[in-house]
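The complex appears here minus one protein chain, its other protein chains still in place.
Coming up: chain A.
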């Protein structure tokens, strides 16, 4: 996979999406931005990055014969890839917060923006946006976030780190052809934040309730054991109040 470096860009995900739209046979490719001016988080939110300190990159992965019902596998694979790279840098207590934030020592280190491209019921490609806090020494406006430098004291070379992310994502995507999805899910659940720990949740009506995260469904819903039995929740149906 080629890695392109771009000095200034609005959003690496948007950039790759437009490249793909103009060239349907575009090869797999990663783009690293030195400076991202309009980074995107979830629908409408922004991803702020400090020039030279944050990693903002996107990768295009192509898929063949991949049915949309398995879509959450992609979320799990990318989360696992990031977790593996962070482990290599000796970050403490790395967890995946459902569905795909990566935490270390209860602080958010990495956010993902995943944009699959579908035709009918097949996912033919996915654009993986990675925003990762590397060399920030302080993040005063984001008390729940931390950088690798803040957590380990080490300065990280952005280019090397980007290469490792790309390598790990490729490694993880090989699993789609070589491992049953249940194995991928087990690996994801092994590092799921607050799994099996009594936690407090809030529903959209504002009611608080206790529960234990037990797993995720195949479509990616969070499975929680509550006093009223095992329940599944969509992202909008539940908010975890403990920790982040």
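Structure notes:
Quick note on the criterion: contacts are C-beta pairs under 8 Å (C-beta built on N, C-alpha and C of every residue); 3 or more make two chains touch, one makes a residue touch a chain; residues count from 1.
We take it that contacts and distances are computed from a predicted model.
You can't see one chain of this complex, but its UniProt record names it "Biotin carboxyl carrier protein of acetyl-CoA carboxylase", from the set "Acetoin dehydrogenase E1 component alpha-subunit", "Protein FixC", "Biotin carboxyl carrier protein of acetyl-CoA carboxylase" or "NADH-quinone oxidoreductase subunit A". From the options A:12, A:36 or A:75, the residue with contact to the unseen chain in the full assembly is A:75.
Here the missing chain is touched by one residue of A:49, A:100 or A:199, and it is A:100.
Although one chain is not displayed, its contacts with chain A can still be listed: residues 14, 17, 21, 24, 40, 42-44, 68-69, 71-72, 74-75, 99-100, 112-121, 123, 219-221, 234-235.
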